[in-house]
Every structure is written in C-alpha cells, then in structure tokens.
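I have a structure here, written as structure tokens, and I will follow up with some questions on it.
For this view, one protein chain was removed and the others were kept in their places.
The first chain written gets the first letter, and so on, giving A and B; residue counts start at 1 in each chain.
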Amino acid sequence: MGAHIPILAIAVPLLGGFATPLLAKLHRRLRDLWALLVVLFVGACVGYVAVHVFAQGLWVYVLGARSPQETLAPGGFPIRIMLVVDGMSAFMGIIAGLLALVAFPFALKFLPEEEGKNLALTLGLLLLAGILGMAYTGDLFNFFVFLEVTSIAACALIGYRTWTSRAPEAAFKTMLLYSLSGLLFLLAVALLYGEYGALNLAYLSAQLRGSRVDRLALALFLGALAMKAAAAPVHFWAPDAYGEAPAAQTLLLVVNTQVSLYGLWRVLFTLYGGVWDAGLGWLVVAMGLLTLVVAAFMALLQTDLGRLVAYGAVSQIGYMMLGVGVGLATLAGRPDYGLVALKGGVFHMLNDALTVGLLFLCVGAVEWATGTRDLRELGGLGHGLPEVALCFLLASLALAGIPPLNGFASKILIYEGSFRLSPILTAIAVLASILLLAVYARAFQGAFLGPRAEVPRRVPAVFLLAMAVLAVGIVVLGLVPGFFLEGVVTPAAEALWRGRAQYLAAVLGG
Amino acid sequence: MREALTVLTGQGYWSPLIWAAAALGTFLLAGLLWWRGRREYKRGTEQELPFVSGERVENPRVGALHLYWGLTEALRPLLERLRGWHSGVVNDYAGWFVVVLGVVLLLLLL
Partner (left out) sequence: MIGNLPFVACMVLIALGLWTLVFKRNLIKLVIGIGLIESGVNLFLVALGYVRGGVPPIYTYAPAGAPMVLPTPQALTLTSIVIGLATTALMLAFAVVIYRHKGTLDARKIRDLRG
C-alpha cells in the first residue's frame, strides 16, 4: 500500500472527480463529505510522499514494474511510464495539497447549490489530479497529458457559469491560449522524440547534445510553459481567469500556474541541465522583471477587487522567475549567491500560495457578504467584517514583503541573491514591491475603511477557519523562516541546483 | 532554535526576533511621543472634524480610486500604453505569444 502512494495521489482525485456528480444524485451531503474525504486523502498522500522524499531522497515509482531497472530496454532506456518525485516535485505536491485542503471546505459553503456546485467540485478535483500528475511525472508525454487535463479542467472551471457573460469570455480566451501552448509543448516533445526516440525525461536528459533541434524544442518548451505560468508578456489570460473564476476555485488556478512554472524549472534544470547556457537564465530573469513591473502597474489601474488581486498574483510570478532565473544564470560556477536566490525563488512559491490564496479567500468573503467586488461601491466593511479586514491586511503586507511576515523572508533572499548578479535587478524588484504595497493599501482602504457600511450577509465560520489556516501559516512562516527553509525549501532548491545527477542515476541506474 | 529563526542570506542574516525587538522599541518611542501630545481639545465638538478650508463637508471620505491621483496622472502615458496592451482582443494575445516565441527562437538558435 505504502509503495503506491504517489500514483494514488493522482488516481484518487481523478476517481473522486468523476464520482462526485454520481454521489450528488444520492445525496448532496454525501457528495460534500466525499469531496472532503478525497481532498484529505490527497493531503495525506502528498504529505507522506514529501516526508519520504525529504528523508530518503528520490522516489521513483514505475507503473507496472517493481523498480526502474526492470524496465530498461536493451538500448538502455526505460520503456515504462514512471513517476519520479524529487525534492522539488514533493514541494509542489505540498503546495497543491495545502491549497486544496483550504479551498475545498471554503468552496463547499461558498458555491451556491443551484449554480453548478457539482460541476465546480468535479472540475476542482480533476484539476487537482492534473496538477499532481504534472508535479510527479517523470515522462514528457505524460506531462503533456496532465498539462492538457489541467487546461481543460481549469478553463471549464473558469467558464462553467455560462449565465454570466464575462465568465465564458474569460474561459474562451484562456482556453485558446492554453491549447496553443499545449500544442507547442507537444511539438517540442515530438521533436525530442524524433531525435532520441524516447519520452522519458531522465533518459532524454542524459542523451541531449544541445543540437539545433534540441534548442528549437527548448524554445518551444520555454514559450509554452511561460504562457501557462502567466509570465509577461503572455500573462494576459491570467487576470481574466483569476478574476472570473469563483473565488474558492481560484486557489486551484493559482497552483495550476505554479505547477506550470515548476514544469519550466524541470525542463530548464533537469532536462536541459547538461547543455545549459547563461543566456537562458538572463531570459528568465528578464521575463520575471517584466512580469513584476507590468503586473504591478496594471494592478494600480484596477477598480475590481478580484482583478486587482489577480494582477498582484501575476506580479508574484515575476519574483519566482527572478529568483530562480538568477540561480539558472549562475548555474555554471554555482556560486553561493545563486543558491540563495534560487532558494528565495522556491520559497516564494510557498509564500505566494499562502498570501495570494488568503487574498482570494478574502475577495470571496467580501463578495459573499456584499454581492459585489467593485471598489467604487465597496467601503467601510472593516466595521462589519473585522476578521476579513484583518486577514486582507495581513496578506497584503505579506505580499508586499513587509517584515516580519513570510513574503519578506523569501524576498530578502531573492534581493540579496540577485544583488550580486546585478544591483539593477534588485532595484527594480524593490520598486515593484513598493508599488504593490501602494496598490494593496488602496484596495484595503477602498474596501474596508471608511464610514460603517451595511453587511447584508454574515460570513460563515468555515470561511474564517479556512482564512485563519492561511493567516497562521503566513505569520508562522514569517517568524520561523529558518525552520521551513531548512526542512522544506532547501531540499527542493537543491534538487534543482545539484540534483540532476541523482535524478538521472535514480531512473537509469548506475 | 537559533537556526530555526534566522535566515542566512550569504552576506548577512535576517532574524525576525531582532526585528521584533527593534519594532517594539520603535512602537514604545512612538507611544511616548503620542502620550506627550496635547489633550485639551474638546471631544465631540467640531474640533474633531477634518478641516477643509473652513467648509463643512458632508462625506469627508476620500474614495480608494482617488488615491495616488498624482502618481497615475504623472505616469499616464506609460499606464495608457500598458492598458492598451491588455486590449481584451484574443488575437492580440495570440500575437504576443507568437512574438515571444519568435524572440526566444532567435535568441536560442543564433
């Protein structure tokens, strides 16, 4: 049983998703309980996998064979599909599990029964299955399949409220761009298959020579995954999608974006780690900076609370790209500051999941209580919803990197690491942070401050519980950052920094 | 325990504990200054109202969208261009993707 945990983490939400509408036919309570149980099971699985991987190193799970060595064909390449969970995959799994555990109880209360709650829960579980598949798989074609699973589930989740006119519009635009990026990803996989005749990530990584075809495939990978990860200037779908999806399910969309970013790191560090060059790192850094600045400025212009938070979430992608990009640019000499920036970038993924997740939950609570997200109509909610106001303030400060909250702990690593590469990078990143603080101060002032406003609907306890979990996480990660940095982030960052050799050895043997 | 609290950044370190001590000191100082302030104003009179050129204002709240008016006004050319990029036309978005793909291809293949 214990040996099959990684595949169960993918298979159970898949089964759970398709069983959800059937159970709803029996009883709604049963369906809610089922969804909760599935998410709890997934949370336990990703936790188990993470503990195992952090303690004992890589976990290779082969479908249909006991060990990867049994699957080696005479040519020396593995012929079965396998899941390869290293520190970074386990870390992504934790983020996905954590946000799902928060999002689902919230969603069960938040989604109105007559407005397609069945659909939203089903699609949410499918999306979770796809995300974990992307995080754990060690096979490029498998990665593509899970990429498309997340694309379809995510877009259906954005657009299932067909009676509104904005949701289908956002869903169509997102779906078009997702399909485009998915197809170009497949083209890249096909190019590599044509050259090396294999789809296994580790085998391909060992074989890659850096030829022209390889570089063409790399460009396609980079473009496709950057699009799905909402990097500027191909981030245009993200504010639409985040803004129009139901607030609770937006948390899953945030993880979906992050796991695409994880896919980009996997391609750049593991697949192309052997034929690396510094220009790539600079490319990622440049895209990261552009994302930061553009999204922060755009957030300044928003009048819709959901869309404002969405742009803030996009700008956080820029910090991750900056941190990891600095690590990638310095991968040749492997200086200490490269690892510092890389750790900062990876740590920021966890912090971003917590803070952006909390912000979207606050947006959902405000929408629940008042029925609107428009900053021109909102105001004075701090009197009626003090807990929500406090959570929003906490998350805003954390997102803007105010000490002693968690956003600061990761941003200082990114700042100090990137400063050694070039001070200009740090300057731009700090400026964008200040801008974000201004943006969120404005959102807070607009929604929560001012003369007392009527709050038509009380916020239920489960909302506050879900928000409290994330808020406590933000404070604890801020106050004892070293603990999490050593326990969770360092194994993940090391898996990218030096882990390629172990990754190849674990799959190919020797 | 010290390791759990501190983050080494290569050139220095970040410790929330020291920050908390410093923040406490700052708050104490601020409290001291506030405590030494004037207290003889009359509560509940017009001395508590905001002063707007001597006029009485019905709703003295500054709406959120009026914040940073000066900043957005000064940056208007930049912001208008950024807003123009987010045109909402899906063809433009696909076009941006093709441009990015082209740039990446050029950088990697040359």
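Assorted remarks:
The criterion applied here is as follows: contacts are C-beta pairs under 8 Å (C-beta built on N, C-alpha and C of every residue); 3 or more make two chains touch, one makes a residue touch a chain.
Computed from a prediction, not measured in an experiment: that's the story for all the values here.
With respect to the full assembly, the chain omitted from this view is in touch with A, B. The residue touching the chain not shown here, chosen from A:Ala170, A:Leu292 or A:Leu508, is A:Ala170. Screening A:Asp86, A:Glu244 or A:Asp352 for touch with the missing chain picks out A:Glu244. Touch with the chain that is not drawn comes from one residue among A:Ser67, A:Thr162, A:Ser211 or A:Thr372, which is A:Thr162. When the omitted chain is restored, the residue from A:Ala44, A:Ala190 or A:Val475 that touches it is A:Ala190. Although one chain is not displayed, its contacts with chain A can still be listed: residues 141, 145, 148, 151-152, 155-156, 159, 162, 165-166, 168-173, 175-176, 178-180, 182-184, 186-187, 190, 193-194, 197, 199, 239-240, 243-244, 298, 301-302.
Residues of chain B that touch the chain left out of the display are 83, 86-91, 94-95, 98.
By our rule, only the chains that are shown with their structure count from here on.
Mean C-alpha positions place chain A and chain B at a centre distance of 24 Å. Considering their complex, residues 172-173, 176-177, 180-181, 184, 212, 215-216, 218-220, 222-223, 226-227, 233-234, 236-237, 239, 279-280, 283, 294, 297-298, 300-301, 303, 336-337, 340, 375-376, 379, 403-404, 408-409, 412-413, 416-417, 420, 438, 441-443, 445-447, 450-451, 478-483, 485-486 of chain A touch chain B.
The touching residues of chain B, counted against chain A in their complex, run 3-7, 9-12, 14, 16, 19-20, 23, 59, 61, 63-65, 67-68, 71-72, 75, 78-79, 82-83, 85-86, 90, 92-94, 96-97, 99-101, 104-105, 107-109.
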